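Written below as structure tokens is the structure these notes are about.
Complex shown without one protein chain; remaining protein chains in place.
Naming follows writing order (A, B and C), and every chain is counted from residue 1.
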Amino acid sequence: MDKSIFLTVLAAGLFSWGGASPVLAQSPRPPGEVRAADFPNDAGDAVRVEWELSPDDQPQPAERLVVAYEILRREAGEEAFTRIGEETYQTRSFKDDGCTPGASYFYQVVALGPDGARSPAAAAGSPVTPVMQYFDFSQFWFGVILLIVGGSVIYFIQLARSGRELKVRPIAGLEAVDEAVGRATEMGRPCLYVPGILDINDMQTLAGVTVLSRVAGLTAEFDARLDVPTCRSLVMTACRETVEAAYLGAGRPDAFNEDSVYYLTDEQFGYVAGVTGKMLRERPAACFYMGAFFAESLILAETGNAVGAIQVAGTAMPSQLPFFVAACDYTLIGEELFAASAYLSGESHQLGSLKGQDVGKVLGGTLVVVGCLLSTAAVLTDAALLNQVLSYLTDHVLGNQGW
Amino acid sequence: MSRSGWIWTALMVVAGIYLLVRLATGGMGLVYVQDQPVEVQEPGQESWSRAVGVDPKRQGEAGVRVSWSRTVGTWLAALFTLCILSFLYGDNPLYKLAEAVFVGVSAGYWMVVGFWTGIVQNLFSKLAPDLIRSSLLPGLPESQDQELIYLFPLLLSVLMLMRLSPVGGWISRWALAFFIGATAGIRLLGYLQSDFLRQIQSTILPLVVVGSQGFDFSASLQNLTIVVGVLSCLTYFFFSIEHKGVVGGVSRLGIWFLMITFGAGFGYTVMGRIALMAQRLEFLADDWLWVIDPASRRLGM
Amino acid sequence: MKRTLPLLIAAVTGFVLIGAHFVPYTQSWGEEAMIWFDILAAIAFILGGANLVRLNLQKISDRRAGWGYAAVTVIAFFLTLVVGMAKMGVHPSAQFPQFAWSGDYVQEGSSFWFIYQYAFYPLGATMFALLACFIASAAFRAFRAKNTEAIILLSTAFIVLVGRTYAGTALTGWMPEALQFDNLTGTIMNVFNLAGNRAITIGIGLGVVSLSLKILLGVDRSYLGTEE
Partner (left out) sequence: MNLTEFFRNLDRRWIFLLMLLSILIPLLFGLRFPESPSPMVLNVRSAIEELPEGSDVLMAWDFDPASRGELSPMAAAFVRHCAYKKHKLYFLTLWATGGPLIQESIDILNREFPGYEYGRDYVNLGFRPGGEGVIKVVVGDLKKLFANDVDGTSLDELALTRNLKNIRQMDLIVNVSAGYPGTKEWVLYAATPYDLEIVGGTTGVSAPSLYPYIPGQLTGLLAAIKAAAEYEQAVIDLYPALMENDTAQEGLRRMGPQLLAHMLVILLIVAGNVIYFWERRKGVAS
């Protein structure tokens, strides 16, 4: 047997013989003061345990003497402490979320060294009893802002429903729609309308269908040919109804051709192949892409460009907007698509919710301006009061600290 | 046969000969595996070994062998890759075939995964824990008791599946309504907190930054740009006032900010798509054809 | 009954979850509802599969154009389904060798894993790789600097495309540091893109709030479909 191993074993034997701890490695010193307190704003099932680091737990030691902390708990009336969790070194707190509301608990924290060495336990001074709260005050301001924003949406929808006329600014892109249909008429070539590739339950598709009613109205009026390939059968149904109504509204129900609105396929790339094939054959003079688009946006816009069409697009898909903006003549960006649809449809809930969102933007803009001014003033003057107001605004009103 | 037909036939023949020569000489597209015994933790049970894919350069080592099924798989994967790439030449039957396979496989894949992870794990194991523990999921914790409240989601599931029946499909709307209502509620909270409140919180910046060395011009300018940018873009998306005069000017600034944003998005998207193509071409050249060896997996072969 | 009850269910579920967020005792309700939601999400996969089969079988029985491909889809679907549900080629897990079904459904070497690795993966990955080529073609034929907006967009794209490769360092290394394309790209992303996207994000946030409210209040019922 190697000599040193022999000595170690001997030493271990002597130690255990003497009734001392059988642990070979040196035990770390215990953590400092341990505090346990009820966790605020919860259902009374959690306690936060905090401790001061063991003096042996240094941030960048040559050799780690503390590798973890073990948290032990004893419920009043129980005999022994049981282990409830472990935290790594340099950590100062633990959340015990396995408590029963109303029960009393005692806590201990033990510093663990390498090879299972344990420090003596440091205990929290007094027992702690978790209490249940009925309202989560950390969410107070969040609730207030929810009420303001949500309330104004509901208020404006009700206002619009009651017959009050709400104004939305004209959308520049819609003029481009008129111009494009006019040019297609002059050239005697068809207009192509693509309502996106999502189903009818998507907001963007719905907005696209509303814009289609405008386009169809114009083609009916100018007697231009309209072509609407769809990617979903339900969208086809909705588009047919819309186009028929638009032709009726323009006094040209006879000119409505049901087959001009048709379903191709649900498959993304299959649909694109179908649409672009049709574009190359029929060379439409105006192409409209309004709705939800994914990777196919680029292929569509590129083909439209190749056949020399005027292209107007509208989508709320942020990742596809760059391609539409770069390749189309006019693009309705994000919310503009919804605004355009609200503007055209005049439906009360659409207009009302637009107005409600505008209130939210004013609220947001005001908070930003006030906050920035406060923060700038706080930097320039370094006044304690300003800093307090600012941190209340950012951490409590806008943050998670609540009331 | 047309001229392009001849050219294609000739190309195919050349490619075929090339593949044959490669196969006959150094080999290509072979997949090696190593059988690693699995230690069964229950005594008396038959143990088995797990085949783990290894680099071809380890072919001489113990337990390393060619896996013919995975070799066929790699060839299949290469063919599928080529079928999809053929769409670049034009829509063709090979592409359509690959697409049809893709659609079928992915629907099947999602369904299988949904069954094992959603229905068995989260529904069956709560309704009949003992049965599941003794059959499909022996590792289900003993602490899992029967939770009869899960009869409710079971009911919703059945309602949802009613959509498949020719009559009474409207009943599925009840389940759908629960689905939609829950999503709406949770999204409302999440988006208002993260996308509205927290975004405003992050935009509250001091317009004058004083660092350790006094006034920090570039940081101040940066903060100012962010604040002006956010406010002017919000103005652009403000629909209650017409874009005239000052508002018009500010919203014009806003659209320029948006254009820079889109330009950045454009650049990043292009970057991403190219990376995907590079990965596919690398698969063809490295894993299948063995003409390059960027990860030194066949070093010395 | 057909329309009112669903509206009521949606409204009650949504508003209860919103209210529950503010009461500590009920905050876990959201969790519970989410588990149910997760189960329904799994059921939705079944619906999706069934729908696909129905559409394609219809195509086959009508002998519509391309019905052969529809048959391929159906075969691929059922093959994947059977292989996955039966856990074909899956060894039991090492901990529970006596339970034949205890292995992972997509264990390396199993039949389901084979389909994933050698069909699903190459097909999906290549599908999106195609776009690299379409972008190149669009770059040549469609992206025109036709107005101020497009000029700004394309110039930004130019800086980002150069700046996000070694060319940015190599070609613009002689410029003042702030104008070197790799640093400029950083500024664009961290300042301009951040501002623009933040405004878009705030807009989307408000949009989601108002859409959710409209759904819960029954103003927007598009999810109920058009058929009565």
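The rule is short, and it goes like this: contacts are C-beta pairs under 8 Å (C-beta built on N, C-alpha and C of every residue); 3 or more make two chains touch, one makes a residue touch a chain.
Worth saying up front: this structure is predicted, and the values here are computed from it rather than measured.
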Left-out chain, listing which of the shown chains it touches: A, B, C
Candidate in contact with the missing chain, chosen from B:60, B:214 or B:294: B:294
Candidates A:74, A:95, A:118 or A:283 - the one touching the absent chain: A:95
Contacting the left-out chain in the complete assembly, out of C:56, C:197 or C:212: C:197
Contact with the hidden chain (one of C:53, C:152, C:189 or C:216): C:189
Contact footprint on chain A, counting only the chain that is left out: 67-68, 84-86, 88-91, 95, 97-98, 306, 318-319, 400
Touching residues on chain C - with respect to the absent chain: 27-28, 30-31, 34-35, 37-38, 41-42, 45, 93-96, 102-104, 106, 108, 113, 116-117, 120-122, 124-125, 127-129, 132-133, 135-137, 139-145, 154, 157-158, 161-162, 164-167, 169, 182, 186, 189-190, 193-194, 197-198, 200-201
Residues in chain B touching the chain absent from view: 52, 88-89, 109-110, 113-114, 117-118, 121-122, 125, 137-144, 186, 190-191, 193-195, 198-199, 201-202, 261, 264-265, 267-282, 285, 291-292, 294-297
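The criterion applied here is as follows: only the chains that are shown with their structure count from here on.
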Pair exhibiting more inter-chain C-beta contacts, A-C or B-C: B-C
Chain whose Cα centroid lies nearest the overall Cα centroid: C
Between chain A and chain B, centroid-to-centroid distance (C-alpha), Å: 19
Of all residues in chain A, the ones touching two or more other chains: 146, 149-150, 269, 318, 322-323, 325-326, 334-335, 360-361, 364
Of all residues in chain C, the ones touching two or more other chains: 18, 21, 127-128, 130-131, 135, 149-150, 153-154, 157, 197, 200, 202-204, 206, 209, 211, 213, 223, 225
In the complex with chain C, residue positions of chain B that touch it: 38-42, 45-48, 50-53, 69-70, 73-74, 76-78, 80-81, 84-85, 87-88, 96-119, 122-123, 135-139, 149, 152-153, 156-157, 160-161, 163-164, 170, 173-189, 191-192, 194-196, 199-200, 202-203, 218, 222, 225-230, 233-234, 236-237, 254-271, 273-274, 276-277, 279-280, 283
Complex contacts: residues of chain A adjacent to chain C: 41-44, 132-136, 139, 143, 146, 149-150, 153-154, 157, 200-201, 203, 206, 234, 237-238, 266, 269, 295, 298-299, 301-302, 305-306, 316, 318, 322-323, 325-327, 329, 334-335, 338, 349, 353, 356-357, 360-361, 364
Residues of chain A defined as touching chain B within the complex: 142, 145-146, 149-150, 167-170, 267, 269-270, 273, 277, 318-319, 321-323, 325-326, 333-336, 339, 354-355, 358, 360-361, 364-365, 367-369, 371-372, 374-376, 378-380, 390, 393-394, 398-399
